[in-house]
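Note that one protein chain is taken out, while the other chains of the complex remain in position.
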Amino acid sequence: MPIDEEELYQEHILDHYEDPFHRGHLPTATHAHEDNNPLCGDVVRIELELGEDGKIRDCFFSGQGCVISQASASMLLEKMQGKTVDEAKQFSAEDMLQLYGARLTPNRQKCCLLSWKVLQSAVHSPVGRDGT
Amino acid sequence: MPIDEEELYQEHILDHYEDPFHRGHLPTATHAHEDNNPLCGDVVRIELELGEDGKIRDCFFSGQGCVISQASASMLLEKMQGKTVDEAKQFSAEDMLQLYGARLTPNRQKCCLLSWKVLQSAVHSPVGRDGT
Amino acid sequence: MLELKSPTIDRSKLLPASLRDDFPILQQIVHDEHPLVFLDNAASTQRPRQVIEVLRRVYERDYANVHRGIHTLSERSTEQYEEAREKVRAFIGAEKPTEIVFTSGTTAGINLVARSWGDANVKAGDEIIVTTMEHHSNLVPWQQLAERSGAVLKHIPITDDGLLVLDTLDTLLTERTKIVAVASVSNVLGTINPVTEITRRAHAAGAVVLIDAAQSVPHLATNVREIGADFLAFSGHKMLAPTGIGVLFGREELLDAMPAFLGGGSMINRVWEDRFTPAELPAKFEAGTPPIAPAIALGAAIDYLKLIGLENVQRHEHELCRYAYERLLEVDGLRILGAPPDRRAGLVSFTLPEPHAHDIAQLLDERGIAVRAGHHCTWPLHDRLKIAASTRASFYLYNTPAEVDLLVEVVGEIRERFRPKGRKRRGGS
Partner (left out) sequence: MLELKSPTIDRSKLLPASLRDDFPILQQIVHDEHPLVFLDNAASTQRPRQVIEVLRRVYERDYANVHRGIHTLSERSTEQYEEAREKVRAFIGAEKPTEIVFTSGTTAGINLVARSWGDANVKAGDEIIVTTMEHHSNLVPWQQLAERSGAVLKHIPITDDGLLVLDTLDTLLTERTKIVAVASVSNVLGTINPVTEITRRAHAAGAVVLIDAAQSVPHLATNVREIGADFLAFSGHKMLAPTGIGVLFGREELLDAMPAFLGGGSMINRVWEDRFTPAELPAKFEAGTPPIAPAIALGAAIDYLKLIGLENVQRHEHELCRYAYERLLEVDGLRILGAPPDRRAGLVSFTLPEPHAHDIAQLLDERGIAVRAGHHCTWPLHDRLKIAASTRASFYLYNTPAEVDLLVEVVGEIRERFRPKGRKRRGGS
């Protein structure tokens, strides 16, 4: 299989898909957010534990959807683990697409950017008493 | 000017337009109706005096609109004067178009049939106390 | 394995493949080397030369605004526009052309009914019945009506096989039921619903029936009088016509009694500064400049379908669909949603354990095959089936068994490629 920019399902993407970084839940989460892509139904939830030093101590994701949306969530969290909230906020949509690597058509960019959108909201969404 | 079926403004039509049969109002009217063509705004009102013998003793029209709608009203009333109500009811849309003579496109047929439609309603519309 | 006979196709049931020549868009190569295999027809179909040509002719020779114009082009456009209405009337067996309202699509038609008929007739405590398999376009407008009016929305459930549980209808129907709104064919399950029977029962309970016929009018012969439908809506773009045109059929008596909906040019009889009186049917519901050229081209699409014969279209699609259904089951782990082939129209939706529907669609596209993936605007149905998304292959008169074979072959390859392989992230933490 050719590994070029055009190839959506590059080996390292499939690796993330099959062996994701921190898929699951985070009982110690201080912040969390969930959203979906209305066009297709993909769902991503991100749970964060933010330290008092402004750092992302730990992060987990859950959800369902295509290889792109799930692998990109895994890549994003692997990258963000230990980073500061400011660094997370400064991580732009462009950065996300670059991190993903494979070139995406506009429709598929939405898949790739879902977890990024959820992260941007999650850092502003403290977990309530009821765990939401 | 050629006088053929294609010619909308045949001389006898213009005659009716300029010298209409019974344009005006009928103080002795027992029945009356008014309607308009919503596409263009033409208005025709017909007032009838129906006898106990079921005959149209007298009839007048008023209104404003194109040569076709006004001349056709004149032709129609000239034809109906003295006829029975049953004869008026049996006078079909086709009869009206034939009476008019010149060939009309669908849009203009509506102009020609306005007075015919008003007549068909007028025979069923006794004049109220208030003269409507 | 012993029982497995390889599925076969009965070519005598198929339309001649030569009619593909009528569709310029099908003659193309995508991704450098793959002939286009268009299996996304339930979303929207393609157009034959004959329809594209009519659009061109209208714009190059006959076009002007309709109805109010007293000049040659306006007369031509008006005549062709009304001819199209007459073609639609005959095509669905309506009694009068005044019962045919041109809209911008199925969605617009259903909303028209929910707003005009609904707001006038549905009160707090009244009931609206839909089904679990409705497209959002035949669900959200009723949710909105229920919200505005205080009415209750009820759902005819479905079996695991994707059939309506019709028995429940008699308990769902009460004297408070005002309308039953149901799809004639599901856009995901392909199920052909028994709309005539549903209409009979709804009428017996005093309810009105709206049929979302977006997926049936293009494929199966439709007769609104035989069904007994009160309202029936469909879209031109799903039946070889351009986008931007749809049809709402309504029984004259109902349309006549309904208040006007959109206000504007053409829908009036007389206007004063402070009030208006509505026009007669169908103008009353066609406010503003209508989609003139798309409507005329819809007439041309109907001509084309009639020339081929809708029975032949139906037989062709049914044979293809049965073949696809049987062959797709060869793929290990593939789950087909909904009814067996004899209860369904020409589409098959399925899931694989891996990968997700979008990935299947993406990988099929790389081989030239266009299918649709996602919830197909039927989120409650997907919730009911406990799946997030599905992949749908939907057929029309120009599809071929070879296209089905390619679909099955590539789906099989995708299945193999995404079997868990014990991969590990490199340098993962």
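The chains carry the letters A, B and C, assigned in the order they are written, with residues numbered from 1 in each.
Everything below uses one rule, namely that a residue touches a chain if its C-beta (ideal position, glycine included) is under 8 Å from a C-beta of that chain, and two chains touch if they have at least 3 such contacts.
Here the structure is a predicted model, which means the values were calculated and not measured.
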Shown chains that the omitted chain touches within the full complex: A, B, C
Residue, one of C:S104, C:N121, C:N312 or C:T400, that touches the chain absent here: C:S104
Per the touch definition above, residue among B:H12, B:H25, B:R103 or B:H124 touching the missing chain: B:H12
Selected from C:L19, C:A370 or C:I387 as touching the chain missing from the view: C:A370
Contact set of chain B toward the excluded chain (per top definition): 8-9, 11-12, 14-21, 39-43, 64-68, 70, 74, 78, 81, 108, 111
Residues from chain C at the interface with the omitted partner, ascending: 24-25, 28, 30-31, 36, 38, 40, 43-44, 46-47, 51-52, 55-56, 59-65, 68-74, 104-108, 110-111, 114-115, 132, 135-137, 139-141, 143-144, 153, 155, 235, 237, 242-245, 260, 262-268, 270-276, 287-294, 358, 361-362, 364-365, 369-374, 376-377, 379-380, 383
Missing-chain contacts mapped onto chain A: 36, 38-40, 105-108
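The rule is short, and it goes like this: only the chains that are shown with their structure count from here on.
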Distance from chain B to chain A - Cα centre to Cα centre, in angstrom: 77
Between chain C and chain A, distance of the C-alpha-averaged centres to the nearest whole Å: 36
Overlap residues in chain C, where contacts from two or more other chains coincide: none
Junction residues of chain A - those touching two or more other chains: none
